[in-house]
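One protein chain omitted, others in place.
Right, subunit A next:
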Amino acid sequence: QRVSVEVLEHLEHLALVDFRDAEGVERLQKAIQFADQLHEVNTDGVEPMDSVLEDRWCLYLREDDVTEGNCTKELLENAREKVEEYFVAPPGNIPLPKLEERETFLQSS
């Protein structure tokens, strides 16, 4: 059962990485096939496990006290584009072009 082009495109949108070529798509197909083996295991009545430390309840919320900060300068140093104390991004709220308009391998699928 092959993954549809719609789902492949949807994944490229969600992940914001591309399949690049037929090999990339095949890689996903094989990954799904591999994962399907999970269904051989009987998990009736088994609860999903989030953390191996679940018995220790160690994931806690700490007090809302400020213990560190004032490191704006250090944090901005690694950004390529910034203005004063802002990270600069291109305009938002513009969806990725549709499949037909994008330069993507999936077009030829």
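Note that in this section a residue touches a chain if its C-beta (ideal position, glycine included) is under 8 Å from a C-beta of that chain, and two chains touch if they have at least 3 such contacts; residues count from 1.
Assume contacts and distances are computed from a predicted model.
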Per UniProt, what's the omitted chain called: "Cytochrome b", "Eukaryotic translation initiation factor 3 subunit H", "GATA amidotransferase" or "Aspartate aminotransferase"? "GATA amidotransferase"
On subunit A, what residues meet the omitted chain? 3, 7, 10-12, 14-20, 23-24, 27-28, 30-32, 34-35, 37-41, 43, 46-53, 56, 58-60, 62, 71, 74-75, 77-81, 87, 89-92, 94-97
